[in-house]
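With one protein chain removed, the remaining protein chains of the complex are shown where they sit.
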Amino acid sequence: MQMLITGIFLGGVYAIIAVGLSLQYGVSRIMNLAVGEMLVAGAFAAFWFSTAQSLNPYLSLLVVIPLAFGANWLIYRYLLLPLVRRAKTRGQLEVDSILVTFGLSFTLVGIFLWAFGGEFFNYSFLSVPVEIFDSRYGQNRVLAFVIAFVVCAGLWIWLNHTRSGLSMRAISVDTRAASLVAIDVEKSSNFAFALGGAIAATGGMVLSTFLTFDASIGIVFTLKALVIVIMGGVGDIRGAIVAALVLGITETVVARLIDPGLTLAAAYVLFLLILLFRPQGLFGRAQT
Amino acid sequence: MSSAVLLEVRNVVKRFGGLVAINGVSFDVHEHEVLGLIGPNGSGKTTMMNLISGALPATDGYIAMDDKLLTDLPTRKIARAGIARTFQLVRVIPSMTVLENVMAGAVFGHKKLWGHALAVYAERQLERVGLVGISHKLTADLTYIDQKRVELARALASDPKVILLDEWLAGLNPTELQTGIELIRSLRDDGRTVILVEHVMDAIRSLCDRCVVMSTGNIIAQGTPAEVLADPQVIEAYLGEDYE
Partner (left out) sequence: MKLKQSDLWMGLAILAAFFVLAWLPLAPGADGWLSIVVPITMYTVLATSWAIFSGPTHYVSLATAAFFGVGSYTLALGLESLPYPVLLIIAAILGAIMAALVGWATLRLSGVYFVIFTLGLAELTRQVFTWYQNNMGGTRGSYVFTDLTDAHIYWQLLALALLVYLVGWLINRSRLGFAIRIIGGDESVAKHSGINVAWSKIVLFMVSGSVAAVVGAILAPRFVYIEPSMAFNPQLSFMVVIMALLGGTQRLWGPLMGAIPFAFVWEIIASNFPAQTTLLMGVAFLLVVFYIPNGISGVLIRWYHKARSKPGVSHE
């Protein structure tokens, strides 16, 4: 029971990152290999707020969200949009965007290393226990889960109950058809990419309240987020949330029962199972 | 039309999610015939072609050739069994030469040529479709019509029993159309079986031995071109289409 709840708390934070990536991949068609670095950027911001400024790290969201949104907007506008325009086929865009975001991820790691160095970082925030069902959990984890819930629910409502959300879903189903019904695909994709990046950075900020991180840890979270998105089905927010919880629980179980150093192996095992049995994702229909 | 049945399509269903594209279709294709698969846009003709060539798996039912079950075989095995095709939107490899594109058909199928013999053989297929002296050009530099010819030459290169032509005659001018019709007729004279999806009515009338008419995933008529084109149901299905 305790493992289950810890897993769900962790999965909730993964869900934040994964829905961010899902927006970027599903709507903007960019498989963003630098999404983990956005997360690390959020974590560093929170760290700086908490230690250098002695402020509540959650206050850093006031800065992190607009900054990450702006930065990702610029990245899409000036680095990725040219690729979208020059790509003749979906396949070419895929290769190009993989290469560019891969290069970008190393660039960002380089900036973090330069600015902060290669050590591990952590700070203490709300690390007081709270009792749920006779077991104790860190308050920071509980708060993180609440934030995750708010982010995912907000995104869900936006996508399903607003006009602009509807146009996002339309683009993720069929880009060309969306442009035929007068949706500005480039503008919406740019917005989706920026928003996805801002959400990922929020996830990183939240994660930093209870997890030790370093400049080059982003790739691990990129991988996990990608596995979650594939598992949930590309562009499927609901699927991503369920998949994130599955990964959170699996990782917690592996960490407790086998070895905490094997969490990535847990993600890979899930990934393999999905590849072998349901490549279209948990809730996806068979693609043709 | 008493020749043996070569290809058997039985109760084939294809669903895309909730959409039923092919709804329990059955028909036979006889040896050495030209079968026209016609019907208004969106009636499921191209999907049917994709099911026969194995580009898509069928949801239900089966397709068999010479009593060999093709359904559930991977595309490459269907190709090796002797089914070749052209695509509605021409598919050639632009970065390869014309000759290489044609050679692709004769290396991995039941024809397994290589080396000099392959080049000579591919060259012959190009002559067959009326392309001479351009075999070392890049395919990207060809006109759309010539690319279609390259595609047909590639299909022929595999020496198929059945050849599927998906709107191969579309976009040709009247002279080219005549040559095209002659070419397809000569394929039947070679002993091949041809299934064609076509909108050009002249071609259907003069080429097809039989027609299968589809509408919204069902077969609404079968028979000689004259028969089916006189069928009131067929006329109704085509109304509003470019029916002459």
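Order of writing sets the labels: A and B. Residues in every chain begin at 1.
The rule is short, and it goes like this: a residue touches a chain if its C-beta (ideal position, glycine included) is under 8 Å from a C-beta of that chain, and two chains touch if they have at least 3 such contacts.
Only a predicted model underlies this, so the values are computations on that prediction, with no experimental measurement involved.
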item	value
Residue in contact with the excluded chain [from B:Leu37, B:Ala58 or B:Ala79]	B:Ala79
Full-complex contact with the absent chain, from B:Val13, B:Ala64 or B:Ile93	B:Ile93
Contact partner of the left-out chain, one of A:Val64, A:Val142, A:Ala192 or A:Ile219	A:Ile219
Hidden partner interface residues of subunit A, rising order	31, 33, 79, 82, 91-92, 94-96, 98-100, 102-111, 113-114, 219-220, 222-223, 226-227, 230, 259, 261-265, 267-268, 271-272, 275-276, 279
For subunit B, the residues touching the chain missing from this view	53-55, 74-77, 79-80, 84-85, 87, 91-96, 100, 103-105, 107-110, 114-116, 154, 158
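We take it that only the chains that are shown with their structure count from here on.
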item	value
Whole-Å gap between the CA centroids of subunit A and subunit B	46
